[in-house]
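Have a look at this one.
What you see is the complex with one protein chain gone and the rest in place.
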Amino acid sequence: MLSALAPAWTSPTIDYHALAPEMILAGGIVLLVLLDLFVADAKKWILTPLASFIVLGAFIPVLTLALSDGGVRSLFDDRYMVDNFSLVMKGLFLLSGYVVILLTADHLREGDYYQGEYWFLLLTSLLGMVMMASSRDLVSIFVSLELLSIPAYMMAAWRKRDLRSNEAGIKYYLLGVFASALMLYGMSLLYGISGSTKLVEISKYLGTDLTSVRALAVFFIVVGFAFKVSAVPFHTWAPDTYQGAPTPVTAFLSVASKAAGFVALVTVIFVGFPGSHDVWQPVFWILSALTMTVGNVLALKQTNIVRMLAYSSVAQGGFILMPLAVAGIDGVANSALRAIVTYLLVYAATNLGVFAVVMVVARKTRSGEISSYGGLFSYAPGIATLMTMFMASLAGIPPFGGWFGKFAAFQSLVSAGTTWAYALAIIGGINSAVAFGYYGKILREMWMKPVPDGDTTPVTVYSSLSVALVITSVATLVLGTFPGIPLHFGDIAGLAGAFGK
Amino acid sequence: MLLNQFLMLGAVLFCIGVYGVIVRKNAVLVLMSIELILNSVNINLLAFSLRNGTPDGHTFALYVIAVAAAEVGVGLAMVLLMYRNRRSVGLDDLSEMKG
Amino acid sequence: MEVLSDHNWVLTVGTFLPLVGVLIMLFIPKADEALSKAVAIGTAAATLAVGVFTMVQFNYDKAGEMQFVAQAEWISVIKSSYFIGLDGISLPLYFLSMVITLLVMIYSWNHVPSPGNAKAFYILMLVLQTGMAGTFIARDLVLFFVFFELVLLPMYFMIGVWGGENRQYASLKFFLYTMFGSALMLVAFLALFFKTGAESFAIPFLIENGGAIAKNTQIWIFAGMFVGFAVKVPMFPFHTWLPDAHTQAPTQGSVILAAILLKLGTYGFVRIAIPILPEAAKEWAPWIGLLAVIGIIYGALGCLAQTDMKRLIAFSSVAHMGYVMLGISTLTSFGMNAAMFGMVAHGLITGMLFFVAGSVKERYHTLEIKRLSGMLVQMPKLGWILGFCAMASLGLPGLAGFWGEFPAILSAYQPAPGLNVTVFRVYMVVAAIGTVLAAGYLLWLYQRTAFGEPTEEFAAGHGHDEDIHDVNKFEWIAWTPLLIAIVVFGVYPQLMFQVLDPAVGVTLKAFGG
Partner (left out) sequence: MFSASTEAAEVILKSGWFLENAFIIPIIPAVAFFLIIFFGKKMPMKGSEFGIVSMFAALVMSIGAAYQWIQRVNGVSEETYVKPIIRSWTWWQNDGVSLGIGQHIDGLSITILVVVAFISSLVQIYSTEYLHGDRRYTHFFASLTLFSAGMLNMVVAENMIQLILGWELMGLCSFMLIGHWWEEGANSRAALKAFFTTRTGDIGLLVGTSVLFFAANDWTQKTLGVSGFSIRGLSAWALSGDPSSAAITVGAVALFIACIGKSGQFPLHTWLPDAMAGPTPVSSLLHSSTMVVAGVFLVARVYPVFYEGMNIYGNSVNFIVLIGGVTIVIAAALAFVQNDIKKVLAYSTVSQLGYMMMGLGAGAWLPAVFHIFTHAFFKACLFLGAGSISHSASHHSFDMKKDMGGLRKFMPITFSTWIISTLALCGVFPFSGFFSKDEIIDNVGYAGYNFFMIVGLFGAFLTAAYMTRATYLTFFGEPRGAAAGEHHDDEHDAHASHDDHGHDAHGHDAHAHDSHAAHDSHDDHGSHGPRESGLIITVPLILLATLALGSGFLNAPAFGEKWENLKKWVEPRAEVVSVTGIAKPAGAHGETRLAAGSEEPVDDGHSEAADSGSHSKAEAGKDGGHHYSDCGSKTPVGGVCYAPQLKHAPFKWWKAGMSVGIVFLGMILSWLLCVQLYTRKNKKLVGLTERNKALGAGYSFLANKYYLDTLYEKIIVRSIAHPISRGAYWFNQNVLDGIVNGAGTSTRKTAGWVYRNVDQKLVDGAVNGAGTSAENAGGALQPVQSGKVNQYGALLFGAAAIGALVLVIINF
């Protein structure tokens, strides 16, 4: 019966250049696994540089694709697109992946990690993200989502003997799967009523007129991704998981996987549901308001730095969601997309830097408590200054990157010019002030408090970590002082098939 | 066609699954409840696919099944890990971190 | 806008030179304090030299126009550019910031507050300098915003690290207040940008097109800016961060705060809010004036209630900025001139007062007015300087303070056409009464601290003799210029008015003033 349904099947023509990043990653992953099998434990260190080379190698075709102005490359009957948007995001994923590798390199040497598998999982998850950037079809979106999530579950639970790590993993896993199940249900409905899994088709079908079923479908899908980007009230997993997981993994989750979630969200919204903005605009309005407020308020209470950062990243997610609350209004789409991309770039640079510092400090103090940062400035001025810079950036104080992310977000809001937009902007403004409450707490510890245990031996920074620090800090500073750069990327990040183009 | 019945079945399964996820304290049962949801999704997909007369639904369903398998694998592994560390699969024991 | 001078590099250099110094200092070992101090002071001196050059090159016949204008690509996508310029309104404040920074640094040579770490302290001051100078020359709202915010962190650390017992609370309060204000201000800027057709953030452009915005919209946008600037000034309901910040901040911090940072707010009103949104300004003026006079009386009362010398001076700032805001709120050239003059005068005088307070603290280890007495007996010079500053601060003619105060009161008698005359005349009387209160608290302070015999605990031979010494070398170097300036501007105010007046005239075009 299926055969009867199946139309005449012709093998598609494949643009290998467009697929190069994914293929390099995939190949690399295979190579990694094989090597891991055959290399003696003494030589396992070789895997680390290999992994980083694979990532950088995958980055090369991204560059070449960006430079070759072949326009939008569409594969598999428009279900897989390589446009500027996807390229920018791929670049972001790969680079942050690279930084995460740098963060992990020394960490692995210490902890009881199985390097091979770790790299395997990390790269697989990266592959999922890279694919996510190009997916334009419910199926491929779903697949790449799982491809990036499942390894992440395992990485979260990576410290096998550590109860917290287990807990982190299981919570993340169960809730993640639950959420994706809900999303799937929504997808199934969507497919049912639109008759296609192609976003473009769906957008054709989903006119502005809404039935309750359409609304339901759209909403469930949004929920699925809202979970990924840990938007309140779907954020509950984030703090526990971030705290429990190994720090590099947390960095990875809070930056790369969050970004992936936003990429998916953006693709679905901009390509799939432009018509039904009456559904998602209010939803995003509420989500972003809730997210930043609740995130901030809860962050004020935290004593554990990683947990605090978890809530802070929740709050940051709220800021990134802001433009989506107005994206449906005529003429705002571009600036909204631009704002999101810009914010993601800046946020990635800053947050990775923060985690780098956290790891450096944790190595000395062996504690995750904020109080352990007391007097950092007195014995490690350099690190403290960097941390100050990152915190300022997260708080959105010029001239460090963060301010411009917020600026762009506010800009797209205000450009909408509706009362709701202004209201959200003001909520955002107040929140950005409140946020300093907890970012300032860390600054206060570092600059104004005495060293808790009086141990003022200077911290040691391993080479790879210092490289990571340099990259992130330079990025943060440059993005802040010359905001033209991220903005440029945001601007060129044309999303093929998106409305408003 | 009996579309509505299929959808009903899907919806019922979905609700049972959700119910299970919410009330069951046993990790394995929660896992199974999630499987239920996924299967309800599959039923929907197939039903729609038949109605729409496009193969996309079937393909999607196949993917879902595959992914579900992978998920269950990972899930069980984790539950095992948990059991090994604390001799229990009760989710309520997992409250090291809160607040 | 045509470039009036081919020296349009001076502003950029003058603004960013301190950062160069910071870079150099980063490579100086922390242990070598003298060197980092020297480098920092050298940088500040060089910056000041550039400032002097700027003043020399400044075309005083065209004080009303922007000079040394430089415009370069910055964030072209959002139509914001690196656009700077200097006119009669900016010049005094721009220059003042350089002078104050240098003097504060000299003063700090042997006054680095605990917990030491001169290097960091000086670096922060240099960064502050860049932020302050930049704010005064920015001609692009986004650029202005960046500089405006740039001063936050350094001051936050100055207060929080080198401050008094309650420093952490004070610093956080200072920061949150300003953050809050500037967030709303940013939204207002953006709204302005889009309401003027999303074409440019350049202030001149906005001044041209801002007037066209619908009145109600203007009022709302103005509200946003108002919060942002009023917090910084600070105006009455938003002032509570000031006493804490001032009291807790180290002397240097207080001086810079009083002398320059507070001016960022008032400058914002004069430069941005009022000329761009004339209609809204007219609507808001009476309320601003009201808050201003409340601030005058309220600040004075606050002073009278204080038992701590530094806190008293801090509250006096609230009162004095009240006069400045009153002048601004009249939207007349009298008022604006007075306000601008008042800003500089207040900078010099209150800065000086905080210097003195700092030195008193250093000698007596307390600022409790009750415990201080007979300063004139033990330290005649310091005592007389305090008296001098008190007199200047209460607006004695012949000293700088008067020229900010009297014309402001004067201007309130006849505000810009369209404003309610009666209301403003009431303000005038209230403000005039404020001058008496000012005399009250300042002389009261002076009588209790300087006159009489030293109290038992500090009298000769009670162990404080080696601490209690008269003005020392560095203090003289740091203070003399300020003292001279106070007299010179007081005796011959035209020096500044001739620069301010034309620029003010241009600013008030929209009001036919």
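Here the chain labels run A, B and C in written order, and each chain numbers its own residues starting at 1.
FYI, contacts are C-beta pairs under 8 Å (C-beta built on N, C-alpha and C of every residue); 3 or more make two chains touch, one makes a residue touch a chain.
Just so we're clear, the structure is a prediction, and the values are computed from it rather than from any experiment.
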Chains shown that the absent chain touches, full complex: A, B, C
Of A:L184, A:A349, A:L413 or A:V434, the one touching the omitted chain in the full complex: A:V434
Residue in contact with the excluded chain [from C:Y94, C:F157 or C:Y298]: C:Y298
Candidate in contact with the missing chain, chosen from C:A38, C:L176 or C:V488: C:L176
Chain C, residues in touch with the chain not shown (by the definition above): 173, 176-177, 237, 239-241, 298, 300-306, 333-334, 337, 374, 376-378, 380, 391, 396-398, 402-403, 406-407, 409-410, 412-414, 428-429, 432-433, 435-437, 439-440, 443-444, 447, 450-453, 460, 492-494, 497-498, 501-502, 505, 513
Residues belonging to chain B that touch the chain removed from view: 18, 21-25, 30, 91-92, 94-99
Hidden partner chain, residues of chain A it touches: 170-171, 174-175, 178-179, 182, 210-212, 214-216, 219-220, 223, 227, 233-234, 236-237, 239-240, 279, 283, 294, 296-301, 434, 437
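The rule we apply is simple: only the chains that are shown with their structure count from here on.
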Whole-Å separation of chain centres (CA-atom averages), chain A against chain B: 25
Contacting residues of chain B [partner chain A, same complex]: 10, 14, 17, 21, 27, 30-31, 34, 37-38, 40-41, 44-45, 47-49, 51-60, 63-64, 67, 70-71, 74-75, 77-79, 81-82, 85-86, 91, 94-99
Touching residues on chain C, where the partner in the complex is chain A: 30, 73-78, 117, 120, 142, 145-147, 149-150, 152-153, 156-157, 160-161, 167-168, 171-172, 175-176, 179-180, 183-184, 186-187, 190-191, 193-194, 198
Footprint of chain B on chain A - complex, ascending: 2, 5-7, 138-139, 142-143, 146, 150, 153-154, 157, 160-161, 163-164, 166-171, 173-174, 177-178, 181-182, 184-185, 187-189, 191-192, 195-197, 239-240, 243-244, 301, 307
